[in-house]
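One chain of protein is taken out of this complex; the other chains stay put.
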Amino acid sequence: MIVCVAVVGHQNNPLFIQSFTEADDALKLHHIVHCSLDVVDERVNNPKKSGPMLNETFLGLLYPIENYKVYGYLTNTKVKFILVTTDLDVKDADVRNFFRRFHAAYVDAVSNPFHVPGKKITSRTFAERVSTIVKSFGFSSAG
Amino acid sequence: MEEYPEELRTPPVTLASLVGCPELHSLISTHFMSAQPPINTLALPDVSKIIYLFNNKTDSDPTPTAPSPLVPGIFKRDWLLKHRTKLPAILAALFPSHHLTGDPAQWQQLCSDLDSIKAVIRGRNIKFAVVVVVNDNVDEISEDRMIALRKRAEVDAKYVIVLNPNDAANLKLSLHRMASTFSELAVAYYREEGRRVKQRIEKKNVNSVELIVRYCFKVAVYAEFRSDWPEALKFYEEAYHTLREIVGVTTRLPAVQRLVEIKTIAEQLHFKISTLLLHSGKVTEAVAWFRQHKNAYKRLVGAPEGTFLHWEWMSRQFLVFGELLETSSKTTQGFAPIILSTSSKPLCEWEYYPAYYYQLAAHYLSEKRSVLELAISMSETNNEIDSVVDSVVPSVYVGQFARLLEQGDNVDMLPLTDEEYICYAVSEGKRFRDSLEIIALLKKAYESYSSIKIMRMSSFCGFQMAKEYFAEGDIGNAKQILDTIASLYRKEGWVTLLWDVLGYLRECSRKVGAIKDFVEYSLEMAALPISSDTGVRRDIGLAGPANLLQREIVHNEVFELVNGDSGLATNERINNLKITEGESLQLEVDLVSPLRLVMLASVSFHEQTVKPGASTLITISLLSRLPLTVDIDGLEIQFNQSNCNFLITNGQKSQLVEVSDGIQQHRTEIAPSLSLQSNKWLRLTYDVQTDKSGKLECLSVIAKIGSHLSICCRAESPASLDSLPLWTLGDFVQTVPIKDPILVLSGQKSTQVEEPDPLVDLHLGASGPALVGEVFLVPVTLVSKGHDVYSGELKINLVDVKGGGLFSPRDNEPHAMDSHHVQLLGISGPEGEDDSQLDSDKIKKIQQSFGLISVPIIKNGDSWSCKLEIKWHRPKPIMLYVSLGYSPYSDELNTQTVHVHKNLQIEGHNAIVLYHQYLMPFRQDPLLLSKNKKASESDHSESLPLNQKNVLVVSAKNCTELPLRLKSMSIEVEDNAERTCSIQHGSEELANPALLVPGEEFKKVFSVSSNKNKSKLSLGTVCLRWRRDLGVEEQCATTSTLSWVVTKQKLPNVNLELPPLIVSFECPPYAVVGDPFTYYIRISNQTQLLQEIKYSLGDAQSFVLSGYHNDTIYVLPKSEHILSYKLVPLVSGMQQLPKFSMTSVRYSAAYQPSNSSNSVFIFPSKPHFKATVSTNSRVESVVNL
Amino acid sequence: MVREVSESCVDSLLTEMVSCYCNRFYVNKPELAARRIEAIGYQVGHQLSERYTMERPRFTDHLEAIKFICKDFWSELFKKQIDNLKTNHRGTFVLQDNKFRWLARMSVDPSTDKVSSVEDNTSPTAENKAAQSMSMHLYFPCGIIRGALSNLGIPCAVSADISNLPACSFVVRIKAG
């Protein structure tokens, strides 16, 4: 299951970060997300390593840490989406699909005239949409 | 890695044993060590010792004899060591040669030794070699002896080696042969051993898996002995996989210890495998292998009471692999991790970084610690077990422990129950300070990450490290790390993380009682833009949950502290933080300070420039992001001109705020209210006024809060306000510091105060155009009207009006001084005040087009003047800029200067134009061939006839509008140039300077003659001395006082040529009507050649003439032909003589004499002359000729 | 199905926005009005670029991004592409739209001068009023382009050139670094 999702601005500042655990590790998840930015930089800065998925918005698995898998997504506007999950085997298709829907939600959120570009996303609607997307994670393509 | 036994960490080395000839052992062993592959030697002085070497082994190896159905353990602890140190692959017997050759007794001895050796090594196929040590020449060992020896020793010929330590030449060679032979033997030995064990595996009758594991291990080790890495790898892996099967199957040991043993074995095998992989450069494989190793055992936690063992083990796995990776990456640097995106579980960059493993090692170690602490707290056990614990020792088998039981002198090992074992392990665990180990690991990770610029990861490790330090009470280290981390989180605006870090920092400063830090950290926390709950509820650090409420709590706490409220005394958390009375706390907030969130001051003047003394409006806007409203007691506004500083006090606060010293005399405004609401600009507009010119800038705004705290904000301009930290307020519409739309965009914290209007007049009294060459004087007069002039300074600048610049290196000038077209020569002080005195105390700088001179103090109403001396070298207009800077006040403090500027355009004209012309002698015309060519040729330089007297007329024209005085005109020849001609003329000086009215010409005649045979003639430079006519005072002005301007102009060179023919006419100076005279035409041939001349004489109606009209004559070389005509004038007046023309056939040059020379005046009747003396200068100079 | 509104909504909204800033707020401070209008365009462009770059791989270089603006982005806004793109290969691009819709509509829009008369009769002659408001209108699309590009990580300055109407070309100067 997804334990944390985050939107990170092009200056690596958090625009939105939401964890979905009853466990008391929200702060730890924030750390994980923050650290994963190092991997994103690595991927983007020397794409030869990341091979075929050059310029693809979906960055794939960023890095495995104990009990977590961290996935990344980088939009054309240099905004990063980070997904932290506890599932051991995750279908790439699911993650891609998740990010696609997440991206759509994000775009609507930043279309709010009162949203200041590069600033935190405080929209409640966005939060709600995100949590529904998170809940439906995995089912969409599985069946 | 260090805790592994040495034999495990390093690859095994062949072991050879030497017997006899101890004196040679060291020599041989050292050579063997350095041999390739190296060989360890086990030296025995003589044969007798062999027994001790091997007999202990015989009883301690049951495995080949009775394979017991239930194996007590997997690996023998000492097996590997034994094979590396005790059990040689080869045994070499050394015999001195004389034992072979010497008397039978020695031979017998030798044979017996051989027999005993063979007896010992029989059964175990240790290889045997014989070394014969020769001391002198070899050949005296007879062949049959050697054969006998070989027979006795039952060794192949090539295993009998002859060694001669004395002959240095062959020693090395033979030692080398020895080494290679030995290693060959060793390889054979280990191969056979390996094959033997392998057979056991292959025939499936091995009933216990443990044994298979053991055998595989042995095979692998033997393979390593002969450095057959692939095989070694293969069998280690096999052993590893087989071992994994045992888990759960075997019941040999109690559950916990069983697992411990298996894990220990797995650890060793894994270590071997990854080492081999890494050494063969298969990094990716190694990483993949580690991953599967980790996954295979991660879940094998085992019995709950033994959990900590598992975590410890895991931690060690990561640590060791990390170290291996690090060392190998040192050796094989720059491996490029390629992500196998094809495989389902691609490796990612991170798994190639050692830091990643250290980090996780630390993670597991802390897991272990927490579990262990739990275990310790629970294990308050009966002391009989404790007594057991003391006697626990590692058992014979790897990964097993037993308790040592001594009864009298015999010792035996009893197996442990799990309970006992756990107690033992716990008590062992107590002995280590895990936190130090954890810190060490995190430090490795921290440094390793930051060394490859992976800052966030390293910060994360650093943070955990800092927490450990904090727990350990090492505040210094903790704070130092935390500060660096905090800056990263600030930069990237990770508020929740920052919040947490600040929480720790805050506690650090609390612990060490650093009150300023405490306040700063607290304020920053309180100001962090955390509005909605960030979802961080539990696992909150020392900071408490990150939410608005907590911010307010922090806010209140810190303000209670700084206000010194008594309520705090009860609060024990803060007891070591106290502000004593009178102690004050000033926080600095500049552009980079994190406290910029807490309070931000934007200041904007309403005008860009102000008149001195006039007042202008200034708006001070304060913004605070603290969660609660802050009541400011007073604001202190500071400017670079301290006399403008002022104070704004809070009208609501009755008590007066004490102001920092030196402000009292400044004015104090009272604001109705100074409460700074959260995220709302507090805007205050006041007027400031200064009479000091220059920049007026607001430096800082100091907010006084309570009796102790004051926050000093660096003033910022609204125009440059956008550089706020990037996380500031998400959910607010941004507001601007000033309502005024223009000031928001362009408002500046500084304004320009103009200087007061000057009250001094500056006159430039220049008259008319300047003349090139003369020193032109521009009088400058300062008249003070209302201002005294102190430390005044005149700046003078000459600027080309056309902007071409006065300096022109392009046209190369003969005189360096002319490189400036117009030049400021000097500044002469006013009359009476002479330069020397002026120089002494005042500045006076003069450059080509720039001048600086200091002006003495001028009291109000006084005046001062000086003269600028400017010289033109070219006729061009220039702009003269003169500016006076002075201070109206005498005191040094008030150094504000007032400036007066004046400028004046001055034309520069040429005073005099010189030109010249040449004349022939009267009525004489040389035939200059070049003249005829002129038309065709472009050479326009004049030509003169050689060795003839020529006349040069130089005329100077006054082309100004004013009269000039002429002193002299002369022709000077450059000293260096040798004189090529003689120039005579009258006296240099004119008796009294000639007046030259505008437009008038002055002519002077020179006679030039050259006899030297030169084609070119350089005449020199016309040099004219003149000056302006002073009109009235001309008389009184004596030549001494007045300087004369010298104008020079070089005369162009002239060609000289020898005229072949010269025609000269002769006739009386005048004639009278009616009476005849003779008119001679003399044609002289200057050449060595006969000249044929055709000539003709035209008719003239005013004369009657006799003689040939035209004819051809021949003039002999160097001689002349004279034509003579009788003429009778018919008409009076100036009459043209008959026109003569001739042609030189040789030169085909037609030729007419100039008309001027052949006219004559005819009187009607005979005149009567009276000689008179002319005073006319022109006539005079003609007469001079 | 994509949501639509009548074009006259957008047109009248823009006209009103421009005249609001030019004739009511900053009557004789056109440069300020321009700034505001540009800012509004900037936000719109910023948001639209976010929207229209969904589902497409990241741009590798500036040219790709500019082309995107010329093709997809422009057609989303005006149902047509930029007609002509020029560049000096040193960071300056010229995007020409041969018939820039907003200007076309404006010039034919009969109500413009009436509007001006409604707002203030002190305004100068109708045509240079029209010219002025036209140039003011152009700050909006300039802002849109700038917003879009800067959101794509290309800081730049954008100006418009209407020397040959109805064609309008936008000059994009990419800021170094």
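For clarity, chains are labelled A, B and C in written order, and residue numbers in each chain start from 1.
The rule is short, and it goes like this: contacts are C-beta pairs under 8 Å (C-beta built on N, C-alpha and C of every residue); 3 or more make two chains touch, one makes a residue touch a chain.
Please note the rule applied: contacts and distances are computed from a predicted model.
Not shown: a single chain whose UniProt protein name, out of "Trafficking protein particle complex subunit", "ER membrane protein complex subunit 6", "Centromere protein N" or "General transcription and DNA repair factor IIH subunit TFB5", is "Trafficking protein particle complex subunit". Residue-wise, the contact with the chain that is not shown comes from C:40, picked out of C:40, C:82 or C:160. When the missing chain is restored to the complex, the residue among B:158, B:739 or B:785 that touches it is B:739. From the options C:16, C:55 or C:161, the residue with contact to the unseen chain in the full assembly is C:16. Check A:97, A:111 or A:131 against the missing chain and you find that the one touching it is A:111.
Contact residues of subunit A toward the unshown chain are 108-109, 111-114, 122-125. Taking the whole complex into account, subunit C touches the unshown chain at residues 2-10, 12-17, 19-20, 24-25, 36, 39-41, 43-44, 47-48, 51, 76-77, 79, 111, 114-115, 118-119.
Everything below uses one rule, namely that only the chains that are shown with their structure count from here on.
Centroid to centroid, with C-alpha atoms defining each point, subunit A and subunit B lie 40 Å apart. Rounded to whole angstrom, the centroid-to-centroid distance between subunit A and subunit C, based on C-alpha atoms, equals 34 Å. Taking each chain's centre as the average of its CA atoms, subunit B and subunit C sit 43 Å apart. Of all residues in subunit A, none touches 2 or more other chains.
Subunit B contributes residues 336-339, 341, 344, 346, 348-351, 360, 363, 454-457, 460, 463, 492-497, 500, 529, 531-532, 534-541, 726-731, 733-734 to its touches with subunit A in the complex.
The part of subunit C that touches subunit A in the complex is made up of residues 43, 46-47, 49-51, 53-60, 151-153.
Per the touch definition, subunit A reaches subunit C in the complex via residues 10, 55-57, 74-78, 100, 103-104, 106-107, 110-111, 113, 117.
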